[in-house]
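With one protein chain removed, the remaining protein chains of the complex are shown where they sit.
We just call them A and B in the order they show up, numbering each chain from 1.
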Amino acid sequence: MQQVRPRITRILCTLMITALMVPMFSACGSKGSSDEGKTAQPDTKQQEQKVDEKEPVTLKFPIWSTITEDLFTKLDLVNEYKKEHPNVTIELELLKDTEYENTMKIRNSANELPDILPLKSSWLINFKDNILPLDDLDAAKNNMFAADFKVGDHIYGVPESQFNEFVWYRKSIFQEYGLEIPKTWGEFVSAAKKIKDGGKYMPFAMGGKDAWPNYPFNEFMPSLVAGDGDYWSTMATMDEPFTKGQAFYDAYVKIQELYDGKLMGPDPLGVGFDQSKLMFGSKQAAMIALGQWFGSDLKSMKDVDLNDVGAFLLPVRNSESDPFNTISMVDTFFTIPKTSKYPDEAKEFINWFFSDKWYSKYLTEAQLQSTMKDVKIDLGTMFKGAFDVSNLNYVLYKGGSEGYKKIESAIKFDVKKMGQDMMAGKDFNKMMQDMNNSWKNARSKLK
Amino acid sequence: MTPRLGVAVKKLAVYVILIAICLIVFLPLLITLFASFKTSMEIGSEFSLKLPASFNFDNYGVVLEKGKFLQGFGNSMFLVAVSVVINALIGTMTAYAINRFDFRLKKIILGLFVAGMIMPGMITEISRFTVIKNLGLYNTIWAPIVIYAAANLVQLYIYTQFINGIPKELDESAMLDGCSYFSVFNKMIFPLLLPATATLGIIKAVDVMNDMYVPYLYMPSSSLRTLTTTLMYFSSSKFGSWDYLSAAIILVMLPTLLIYLLFSKYIFKGIVAGAVKG
Partner (left out) sequence: MKTISMQRNILLFSFLFVPVLLLLMFVLYPLFELIRLSFTDWNGMDAKQVYIGFDNYIKMFTDSSDVWLSLRNNGFYFLFHFIMIPLELAIAVVLDSKIRASKFFKTIVFMPYIINGVAISYMFAFFYSPINGGLNGILEALGLESLIQNWLTNESIVNLSLVFVSIWRFSGFHVILFLAGLQAIPQDQFEAAKIDGANSIQNFWYIIVPGVKKVLEVLLFLNVVGALQVFDIPYIMTQGGPGHASSTFTLYTLETAFKFNNFGMASAMGITMLVLIIVLNSIQKRLFNLKGVDEE
């Protein structure tokens, strides 16, 4: 007995250990060959796949918004694509919007970017070394904006949609106070003040807690005042752009007027975007400034009377004789990482996505404007009259040059945080002075 | 004041404090529970502690369906089960080797365990990602399992404390009876560690169930979503809304709460046994 039992346990024990170690050993083996072996392996694999075109292919396609996912489901795009390309499977990966850029940077460091990589315009520069030029792609050639966002000499991304920025308002509240749609900044501020003095509604809903909802002001207004969509790059050529008379300063004086006037309720910084949305939806607030995309949000909210909601363009000009500058945003650039094993299939998918058949359906559902030359999207009634203003001038917003990016990261320039500081009541002049100093400092160091 | 009255007052004070603590624990939970039954309009316009107009499960319906909660639950359960088993094996084996033997590198190994605990997360994610990818585990359910198995200082600490409490003489007499080190571990140490294993298993289960970042980063495939990454789905900054998010929070909390309430007796016992030996 005593002889037998230890043996059994010994066997059991070794079994257990080997069971535990086998995956580890094999894992270790694959790690050992990692650096050289790994890079070599995919290449041969890729060649095999090219020989036989019908080899099954999975294209990884990350997205950062649930709305995109819903649209893909609604139009059944993944299956529709499979019908025409039976060997290709599109695999959507829903990522968190606030984490998206970080995730892709981490994945990039391990050469594990997806096959199709949607990017925001300002990220194109960061990723330019890791994505393929798409100059020859049909979708890029027929795109009205792709060439505007070249990095160096090449088109790297095909933008999915174009949209404008609006001030959404409750028609009944405007009627109640006898307000017209404002045509200048002065009219805009006095309309808001009138609503505030009425004491019944908050003039403006602002989700300041989340920082980003102040973008229609803090991010876009310098460009609007300057009438220059690439104003960040212009600023990068100046030593002291935060001086009176410069567009940035003048725009921020205007914004400060809004925050100082308490036109966004007692504590805009304590309100998250979701709540600001609800405040507008439940008619506690008269206005909210957000992009065109907000239309689909509104529709998905229960109990909102859409007939009572209208939209106008934010007037930044001082008098009606000035040009009415308004931001035109181009968003979600489809790019293809260099590490993709199936660049041809990815290109094919992008062309397909931007083809008449699906693209117009997709954008109509999303309520966004087309970036393709021959496609027009019907936006419905909510935007009726919004574009009927004198001297309308579209300002195509850009994320800034490489020079700007360098200054931005050197001094951690963050206009949305500045917006929060302004809401918190920081000393405006000191803030501008400090900015001037650190800007100048950074520029001299980077030279 | 008679001593009896003094005792009564003291007792009353104790209960008042304890009940206050319960309130502090429950209030935020209650508000979230109520919100999960409200429409977004109700949440936006009413006092948060007001009972919902009706207990309708619409929000839960949306979350269950859109978030593929059942699939997430399945994945989470698989992760928990496998992680607990692997960690119990690795944990006991490491603790046994470290507690019962002296060898070169022991200090270094212990140092690495400590380093693993105090390493800054996030920034080292780039290195970790490279390792996982080169192991061929990226976007598989094994990525988090390997990560959870690595460098768990608290686990090692508790196990070694526990083994410390087992007299060495027991090992020695077993060896005199002809047992090998392996069978000492198998027949004696491992079974004696079971209470600690139960506790650590539960703690590990809670950890794994609640971890969001690792599954998010290492398993982006939608078929590999876990309970917590589902929660993320409803909390995106632009499109999330409180009605669904509250329902999702409650749903994510439920399984861990149930495990906890069912096993709380063992948890407390195990912690008592585990935390203080030595």
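Simple rule for what comes next: a contact is a pair of C-beta atoms (placed from the backbone, for glycine too) under 8 Å apart; a residue touches a chain by one contact, two chains touch by 3 or more.
Keep in mind the model is a prediction, meaning the values are calculated, not measured.
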item: Residue of A:N218, A:Q275, A:N325 or A:N436 touching the missing chain in the full complex; value: A:Q275
item: Residue among A:D138, A:E187, A:E240 or A:D421 that touches the chain left out of view; value: A:D421
item: Residues from subunit B at the interface with the omitted partner, ascending; value: 11, 14-15, 17-18, 21-22, 24-29, 31-32, 35, 43-49, 90, 93-94, 96-97, 101, 103, 109, 112-113, 115-124, 126-128, 131, 135, 146-147, 149-151, 157, 180-182, 185, 206, 209-210, 212, 228, 231-232, 235, 242, 245-246, 249, 252-253, 256-257, 260-261, 264, 267-268, 271-278
item: In subunit A, positions touching the absent partner; value: 17, 20-21, 24, 28, 31, 101-102, 105, 108-109, 126-127, 129-130, 208-211, 265-267, 269-272, 275, 279, 405, 408-409, 412, 414, 417, 420-421, 423-424, 426
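One rule holds for everything that comes next: only the chains that are shown with their structure count from here on.
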item: Whole-Å gap between the CA centroids of subunit A and subunit B; value: 35
item: Touch list for subunit A against partner subunit B, complex; value: 2-3, 5-6, 9-10, 12-14, 16, 20, 23, 27, 30-31, 34, 38, 62, 64-67, 91-99, 103, 106-107, 109-112, 210, 212, 273-275, 277-279, 281-282, 284, 297, 301-303
item: Interfacial residue positions of subunit B with respect to subunit A in the complex; value: 39-41, 43-45, 86, 89-90, 125-126, 129-138, 142, 146, 177-180, 182-183, 185-187, 216-217, 220-222, 232-233, 235-242
